[in-house]
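Let me give you the structure first, and then I'll get to my questions.
Missing here is one protein chain; the remaining ones are kept as they sit in the complex.
Chain IDs A, B and C follow the sequence of writing; residue 1 opens each chain.
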Amino acid sequence: MSLAELSTRLRAFAAARDWEQFHTPKNLAMALSGEAGELLSLFQWLTPEQAAQAMSDPELAANVEDEIADVLIYLVRLADVLDVDLVKAANAKIDRNETRFPRIKDA
Amino acid sequence: MSLAELSTRLRAFAAARDWEQFHTPKNLAMALSGEAGELLSLFQWLTPEQAAQAMSDPELAANVEDEIADVLIYLVRLADVLDVDLVKAANAKIDRNETRFPRIKDA
Amino acid sequence: MSLAELSTRLRAFAAARDWEQFHTPKNLAMALSGEAGELLSLFQWLTPEQAAQAMSDPELAANVEDEIADVLIYLVRLADVLDVDLVKAANAKIDRNETRFPRIKDA
Partner (left out) sequence: MSLAELSTRLRAFAAARDWEQFHTPKNLAMALSGEAGELLSLFQWLTPEQAAQAMSDPELAANVEDEIADVLIYLVRLADVLDVDLVKAANAKIDRNETRFPRIKDA
C-alpha cells in the first residue's frame, strides 16, 4: 500500500467516527508530538547498545512498531488536512540538505 | 517516489556523509521528537482558526512543509535502521483501531 | 519545600535505587521530553475552552498534576546532574526577554 492509499484509509477512518472535528492542524501536531514522545520513552533508559538491539526483544519490538505506526498515522493525517505532499516535501528538504552538507565520501 | 525509494535515498545520503554512526535508534528517536517539537512550535500561539489557515500564509506554509519533511525524514531513517515496514506497521495499527473504536456512521 | 530541597530529595531517591547510572543528561532530556509529550496528550483533543476548564474535572485534574509533576521531576534531576541553577537560569532568560519583547502596557 502506498502512502497515498494510507492517507485515504485514515481519512475514511476519521470520517466514519466523526473525528474530523478533532483533526485540526493544531490538534494533530500535538498528537504527533505526543506519540513521538511515547516512542522516545521506549529508548530513554537503554544504553546505545541496548537500543540498537531493541528489535530482538519481541515485546519491545511490538511497542516500537506500535509507536512508530502512531507517529506515521498522525503525520499522514496532518499532511492530509494541510494538503502537503509528504514525500515531495521530504525530497525538497533533502535537495536543500545536499547543498548544506557536502558529501565526504562516495556512496 | 515511494516511501521505499525515499528510504533508499536517505540511506545513501547518510552513508555519503559518514553519518551512520550518529543514526542509532536512540539518536533518531530524539531527532524525530525534536523535529515534532519544532512543528508544534509553529502552531502554538495560533488560534484553531488561524492554524486551520496556516497554509495560506506563504512563509508559514514553507516552514510547516519544512518541519513536516524533517519529521518524515527521521521517521523513515529510524524505521530503516530498525528494519520496520512503516506502512505495514501503520496498517496493522489501524486494523486494531478498527476494533477499538467502532464506526458511528457510514463513510 | 524549596526547589533546592526537592532536588536533594530526588537525588537521594535516585541513589537509593541505584538509578544514577540511568540519569545521564541525554537520558534525562529524553525523559523530560517524553513527559512533556504525555502532558500534551491530555490537552490534544480538547477545545481551548475545554482545556481552560481542565482542572474542574477531577480525573483530568489528577492526570494533569501527575504529568506536570513528572516534567518538573525530570527537569530538576537534569539541572542537578548538569549543575544548572534552574531559577537563576530562568531569571537570566527573562532578563534577556525583557529587552527582546518591550512592554506594551503598565502592569
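As a working rule, a contact is a pair of C-beta atoms (placed from the backbone, for glycine too) under 8 Å apart; a residue touches a chain by one contact, two chains touch by 3 or more.
Every value quoted in this text rests on a predicted model; they were computed, and no experiment measured them.
Novice: Thinking of the whole complex, not just what is shown, which of B:E38, B:D66 or B:D85 touches the missing chain?
Specialist: B:E38
Novice: By the contact definition given up top, give the residues of chain C that touch the hidden chain.
Specialist: So the residues of chain C touching the unseen chain are 1-3, 6, 9-10, 12-13, 15-18, 24-27, 29-30, 32-33, 36-37, 39-40, 42-43, 46, 48, 51-52, 54-55, 64-66, 68-73, 75-76, 78-79, 82-84, 86-87, 89-94, 97-98, 101, 103-107.
Novice: In the complete complex, which positions of chain A touch the hidden chain?
Specialist: 26, 29-30, 33-34, 37, 40, 47-48
Novice: In terms of residues, what is the contact footprint of the unshown chain on chain B?
Specialist: Missing-chain contacts on chain B: residues 22, 27, 30-31, 33-38, 40-41, 43-45.
As a working rule, only the chains that are shown with their structure count from here on.
Novice: Averaging over Cα atoms per chain, report the distance between chain B and chain C in Å.
Specialist: Their C-alpha centroids are separated by 26 Å.
Novice: If you average the Cα atoms of chain A and of chain B to get two centres, how far apart are those centres in Å?
Specialist: Distance between chain centres: 3 Å.
Novice: Could you say which residues in chain A touch two or more other chains, in rising order?
Specialist: Counting only residues that touch two or more other chains, chain A contributes 30, 33, 36-37, 40, 43.
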